[in-house]
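Written below as structure tokens is the structure these notes are about.
Let's look at subunit A:
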Amino acid sequence: MDLLIRNGRVIDPASGIDGRYDLLVLNGKIQAVQPVIKPPAAIDCRIIDAAGCIVTPGLIDMHTHLREPGHEYKETIQSGSRAAAAGGFTSIACMANTEPVNDTAAVTRFICERARTQACVNVFPIGAMTVGLKGETLTEMGDMKAAGIVAVSDDGRTVADTEVMRRCMEYARTFDLPVICHCEDHNLSRYGVMHEGITAMRLGLRGIPPIAEEIIVARDILLAAWTGYPVHIAHVSTAGSVRLISDAKQRGIPVTAETAPHYFTLTEEAVIGFNTDAKVNPPLRTAEDRAAIREGLCDGTIDVIASDHAPHSSLEKDVEFDNAAYGMIGLETSLALTLALVHEGVLTMNQAIEKLTINPARILRLPKGTLVPGTEADITIIDPNQRWTIDRDHFFSKSKNSPLHGMPVTGKVLYTIVAGTVVYPFPA
Partner candidate 1 sequence: MELRQKHLLGIEDLSAGEISLILETAASMKEVSSRDIKKVPTLRGKTVINLFFEPSTRTRTSFEIAGKRLSADVINISSSSSSVVKGETLEDTGKNLQAMNPDLIIIRHPNPGAPHLLARTLEASIINAGDGAHEHPTQALLDAYTMQEKMGQIEGLSVAIIGDITHSRVARSNILLLRKMGATVRVCGPRTMVPLFIEQMGVSYVPDLREAVKDVNVIMMLRIQLERQQQRLFPSIREYARYFGLTRSVLDAARNDVLIMHPGPINRGVEISPDVLDTPSTIILDQVANGVAVRMALMYLLIGR
Partner candidate 2 sequence: MTQHKIIMDRDDIDRTLNRIAHELWERNRGAEQFVFIGIRRRGVTIANRLSKKLKEFEGVSIPVGALDITLYRDDLSEIASQPVLKRTEIPWPLNGKKVYLCDDVLYTGRTVRAALDGIHDLGRPEAIRLIVLIDRGHRELPIQANYVGKHVPTTKQEQIEVMLEEDDGIDQVVLVQGV
């Protein structure tokens, strides 16, 4: 079915478009973006009136955990893709820490096959850098790329051996696979369960110092400088990391970075009361760190906003804080939290859209994240002013582990369109 989206404010940072345009989709591809487009003669062209709404390239989340294979009780490729669609995402990249780990082409093929038959959005697997995420042996990145991975990452673990990390980067370069770094000095964070600061001290919980992240950020930047191959720093959480990345960029070192909405929204205080939904890795930090993350987003140090959607069930979360799993879900809340930055004047709408579309597309080398005619018609239509309240009981994700339950937000997805097909609202 063809589509005509009329009267919306079209924002496509990649092509510099921001204004009232009509947008025509034919055969699943963007046909035209023009001030006024007459409905074509074709009979079954659906017309969407987007007056008062924002029409953007389909949002891309380059950091999610879909839990399939292995932990389907938390999330599946199907449920995760529905959560993504409800959150405005047309493409998601899923991390390798499934069970089994996505460290062979066979697992990659399984994920791609499931995605093809079950997912309502584009799913791009990310392969492990080392076998079993153990930080020891390189994975068969060539085979995995042929099977469909778009990047490599040991997310959840840092490759502790710097020599191994160097070889991972060099080997990934052979296949032009982006390298995504989870930065954590596991020796420094070994006993910790939350940010090391006043709150941890008061709660008697053991702390993870910010330098546990920063030491590895610095290391990976140095490796990027030495090898000349870019690294992408995942889920930046500290002011020190922002500074390191900013300095590196100024010196021309090829580094990009992402943060997750919770790091620019919440602080360590969300843990007070031993709220396991606020247990996440890296941990929620201080108000100063949050301010630095916001600044880093604004000045371009941080390129991407990614959800780090990490579903867990009550089995992992309704337990003692020390024993609870790390992670919170985010696919259905990321856009609203990002728009909050726009409403607060931290980011322009263009900056916000850029960090959710073209920037992750470029880092992952995907021909997406733009509305240039000829590209696949992945489109998100957003009412930026609609107020709603985050409600864990209305998530499409299988899991409910969000500390944002009950938070009033502004800005809601009206339509998520993948290759010209409306996938959200879900067909009846």
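Selection criteria: all candidates are chains of the complex that A comes from, given by their letters.
Operating definition for what follows: a residue touches a chain if its C-beta (ideal position, glycine included) is under 8 Å from a C-beta of that chain, and two chains touch if they have at least 3 such contacts; residues count from 1.
Being a predicted model, the structure only gives us computed values, none of them experimental.
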{"item": "For subunit A, as assembled in this complex, the candidate in touch from 1 or 2", "value": "1"}
{"item": "Complex contact set, residues of subunit A against candidate 1", "value": "191, 196-198, 201-207, 273-274, 318-323"}
